[in-house]
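Of the protein chains in this complex, one is absent; all others appear in place.
To keep things simple, chains are lettered A, B and C as they appear, and every chain counts its residues starting from 1.
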């Protein structure tokens, strides 16, 4: 498997109309390079973005609630109706209680949403694997948005994460969720056992996002 | 002023396609009766609903964040780009820290979003008035979704709230945010000083929402 | 191993002076029956209770912070200095983010505090085992404080939890954390693989706590 998930966060370059435009660039590269590229967008942008592209669109947040009186919550059914094919859970900027991680994965599964669950360490990746998510993305908080490459600076963390996750369930793919700058980082991450990457500013804030994406795809070669 | 705000929450009857349908019913009654009806919808439903109706569409939640790295948060700019004209803040099912209430009202004002800020008591309504919201909605938690009418059961709470809010700022309209069942409740709320109502299940779960809305409008006569 | 942990919560019968009195009863039964009885008390009661008894006294909450500017937080070092020998983590009434569970266990270990980490399900027990706590206590939220016995009503949950926890680490003892009413429940829990129980109202609110404890100890016979 070779996957690039681009997390749009709330970046100016990836909100509203610009989210649609950036998603189209992702779609173009995905088709050209025959590689799986998915985008994770703000929940308010889900409908608009998913109406305009055919690549998978993820929500950035889900709440493990059901139909009813939950003002302000992100109902799984609403995400699906507005075009989501999956959801990010427990991102370092949006951390959840253990109980809600379990509940969110369960609700997502029941309704057919794919789950990418983030973890800040190898052991928490192992913990999350117990709930059977579709992907685990390991992202040491200190590397997010920084200039250090996780695959170069902490290669042991990546391989340890892959080992622990696969001890629980050998079929859960691990994504490298922080510290990816270029195709060389991707290449190392793949070599260490990752099946893809979760990336944000490296693409959304790139002067030329298409060029940045094309460079990253070279790492899977 | 005579305002009805219908809070769609995460009700099955008010999510996705059914949110669009219900918003159109609200729009129809608003035009017929020449009364201000606004809808508050799940953030994921904002774009779709606001594309289909011309009445004001509110978001159910906002985060006081700015462009940047805030995975999973509801960026004010994203709400605006997806058609929101205002936002609910501090609903009893979605309570905020004091600091975030102040921050959310400020961010909303800066970007042109109207604010309806909920409060569980007369004194907390007074507290919120200090931040200059566009509306204060008083909603005693124990009455939400229940069968008791606030305007009948707790008329003193309503008039005390209006008094305290207007002591801070005489121009902030107060909405009756819970316990409204029919036009008679509306009539009493208006008589006690409210300029409108915030209602949810009374409309969204009504067998005939159009009929329920039409009945409520009679209270403003 | 045969352990009874009595969670004092914030019960009137287990606060302040009455916490000291109840802890002494626990100590008396522990000595008489030569069984490990530990008490978990409110953090404000730690110093007073631990000054008066020699059985292990647990704190009910810990924050994974270090010396510094953390107003209102429960610093591990402060718990130790005031007599704590361990701490409850992630109780169903006091749930934590995944990251804080990992951080709290790590901080506790570093400073020599024992950890009892609660989990609402078999899978979350497995998840928690990844962090190497001293004990896992499984407590299905729906049974807490109720009249149903977990060991009778959900025997499968207990044995499944023991199996999953021991798959991760065979040396982590599992406590039955809810639904224990009498020695018969204890007997079944032990038979299903538990090495002890975590109990609250069954002791704290008993007309005669000493008698209630003595009855429970019969289950370990």
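A few notes on this one:
Here, a residue touches a chain if its C-beta (ideal position, glycine included) is under 8 Å from a C-beta of that chain, and two chains touch if they have at least 3 such contacts.
These figures come from a predicted structure and were not determined experimentally.
Considering the intact complex, the chain excluded from display touches B, C. Across C:2, C:82 or C:217, the residue that sits in touch with the chain not pictured is C:82.
Screening B:85, B:121 or B:201 for touch with the missing chain picks out B:121. Residues of subunit B that touch the chain left out of view are 90, 95-99, 101-102, 119-121, 123-124, 126-128, 130-131, 164.
Annotation for subunit C: contacts to the undisplayed chain at residues 7, 9-12, 15-17, 40, 42-48, 59-61, 65-75, 77-79, 81-82, 84, 88, 91-94, 144-145, 200-201.
The rule is simple: only the chains that are shown with their structure count from here on.
Put simply, the C-alpha centre of subunit B and that of subunit C have 44 angstrom between them. Subunit A and subunit C have centres, each the mean of its CA atoms, that are 37 Å apart. None of the residues of subunit C touches two or more other chains.
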